[in-house]
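Please see the structure below; I have some questions.
With one protein chain withheld, the remaining protein chains of the complex are depicted in position.
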Amino acid sequence: MTMIAHTQSKPVLQFGASVLILGGALLVLASAPFWAGRAELRLLMEALSYLALAQMWNLLAGYTGLVSVGQQAFVGLGGYLFFALAIFGGIGVVPALILSAFGTAIIAIPTGWLAFRLNGAYFAIGTWVIAEVYRLGVAQVSALGGGSGISLPVDIARSLAEGRAEREMVMYYIAFAIGTASVLLVWGILKSRWGLAMTAIRDSELAAETIGVNTRRLKFSVYVLTAGFTALAGGFLFLQKLRITPDAAFSVNDWTAFVLFIVVIGGLGTIEGPIIGTILFFALRQVAADWGTWYLMLMGAIAIGVMLMDKRGIWGWIAARTGWSLFPTRRLL
Amino acid sequence: MVWINSVIQGVMLGGLYALFAAGLSLMFGVMRFVNIAHGDFIVVGAYLIVTFIVSWGLHPAIGVAMVLLLVACAGYLNQRVLLNRVLGKDILPPILVTFGMSIIIQNGLLELYSADSQKLQTGWLETTSLQVADKLAIGLLPALMFLTALGVIAMLQFIFYRTPLGRMLRATSDDPEIVPLMGGRNAHTFALATGLASLVVGIAGIWLAMKTNFDPAAGPARLLFAFEAVIIGGLGNIWGTLLGGIILGVAQTIGAQIDAGVQILAGHLAFLLVLVIRPTGLFPKVSH
């Protein structure tokens, strides 16, 4: 059959091409502080953070079928925990970011316990309610500035590096680390035993259970893991903004709707999808951000269009036609 | 007395939440479909009634009839043309498509009406109230709102259990694959369900416009209230949805009595409490 001929003749060539593309992209990104201007660097930092958010949402929805529209809870918690640790705990920026990720993962355990009491589409809206509870709850905490939020003192940002240029370079490499780590994390998971179990769940949940996969525990673990990593990106995003408010921290549009669009347009259930989606999202934003509301309406329309035309998204469509894969997760038997 | 007053206001507010919830519950009941843009559709109803009555100066009765006709037809067409194409076992496509609609509606409304908040002034309806006791008054408008909710739910109950349409809706909900063998057309039945749900959404939107200030971004909160009322009440039980709405409304007004800032939070916490104690809701459907 043609399919088999395809996969048999291509791997070597494809492996080379993957290494070339990925290596090239890494090199370009790693050297960005040396070629990019300030504005581009800021844009790249944001894009790398979004890449992490998108990879995490994709891991959750695309591989375990848990459709959450409440991931803003973890972006917000990550942001606020980071601010609290850095401001009141006197902890350095990088350790505070990491601690806030772990802290959020711990909070995600009772959160998930609640959310998992609902199924399917109701799980989705339930996660949203929980995110709202965190938003409204944080707004009640006067130490964190209540509803009007809190700023990161200048000396904390300064502690990263003295000069502005150096500071931005450090910031950039934090974003670079978060973005690339998110890709490697998902890739690693998919190649692990978890990945095999996830594929089994995706093919048939019932069948997976009968061969001894504890689907609930697996899904729960992935939920907690993605919460922690989402919080890491969230902490960084607000480090970049230097100010956090409940409305910004727990925004469903910024941290869930856009992330959803990125993943779905790029291709759900693939590692390449969120990458392509992020590139497209930021490219579109550069062109169309001035259109204001029309730009957002266009985003919504594109997402609907993808769902109606080809649910697999851009990468899914390409992969189905060419058999390409930048991140081979299938083990060669 | 202030507490009794809070409870009574909460019950009335619960009527509004039941109106929000009825359409969502109906669509889920018939086609296992959750519309993320549900709240935004309610807000569209509110904008339409303000436009017809205030901007165009139409007679209120004509305005109301136009809103209901328009949203019911739009709901039917939306399901027939668009949403039917994403129905299925995979829950993501409907969530994503309606999420996209939600973004489009919110920004479209922003473009058309600006971010200023609006309210439909109802004059004497709003100011008339029945003084039951000292510090205890029941406003005419909230009372009418609650009666509307009772009426709408009784109507849905009647349609569901006493009419051929309701029979077909229940049959399609039970086993959509087999219904075409009885001559049912699922695409049409689903669209009728959404049309009916949209009619209720229109009613809810009109009451939203009369009851509170609203703006283009008011939809998501309404979706969440609707959802909470459905879950608290128990899936598949339309009177349970009314009780769910009332519990949510009372939790909110009592919360507001404690501190104006925690009104919404109190409602969410009541919902989470129910989720902890009884994830199937307080009044789940008993098979008869």
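Per-chain numbering from 1; labels A and B assigned in written order.
Quick note on the criterion: a residue touches a chain if its C-beta (ideal position, glycine included) is under 8 Å from a C-beta of that chain, and two chains touch if they have at least 3 such contacts.
Convention: contacts and distances are computed from a predicted model.
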item: Candidate names "Cytochrome c oxidase subunit 2", "Aldehyde ferredoxin oxidoreductase family protein", "Branched-chain amino acid transport system ATP-binding protein" or "Zinc protease"; UniProt protein name, chain not shown; value: "Branched-chain amino acid transport system ATP-binding protein"
item: Neighbouring shown chains of the undisplayed chain, as defined at the top; value: B
item: Touching the absent chain when the full complex is considered, from B:M12, B:L120 or B:M168; value: B:M168
item: Residues of subunit B (touch criterion as defined above) contacting the omitted chain; value: 164, 167-168, 170-171, 173-175, 177-185, 287-288
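Everything that follows uses one rule, which is that only the chains that are shown with their structure count from here on.
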item: Inter-centroid spacing, subunit B versus subunit A (mean Cα positions, whole Å); value: 33
item: Touch list for subunit B against partner subunit A, complex; value: 28, 32-34, 36, 82, 85-86, 90-97, 99-104, 107-108, 110-111, 220, 223-224, 227-228, 231, 261-262, 264-265, 268-269, 271-272, 275-276, 279
item: Residue ranges of subunit A in contact with subunit B within the complex; value: 61, 65, 67, 69, 114, 117-118, 120-122, 124-126, 128-130, 132-133, 136-137, 139-140, 147, 252-253, 257, 260-261, 264, 268, 293-294, 296-297, 299-301, 303-304, 307-308, 311
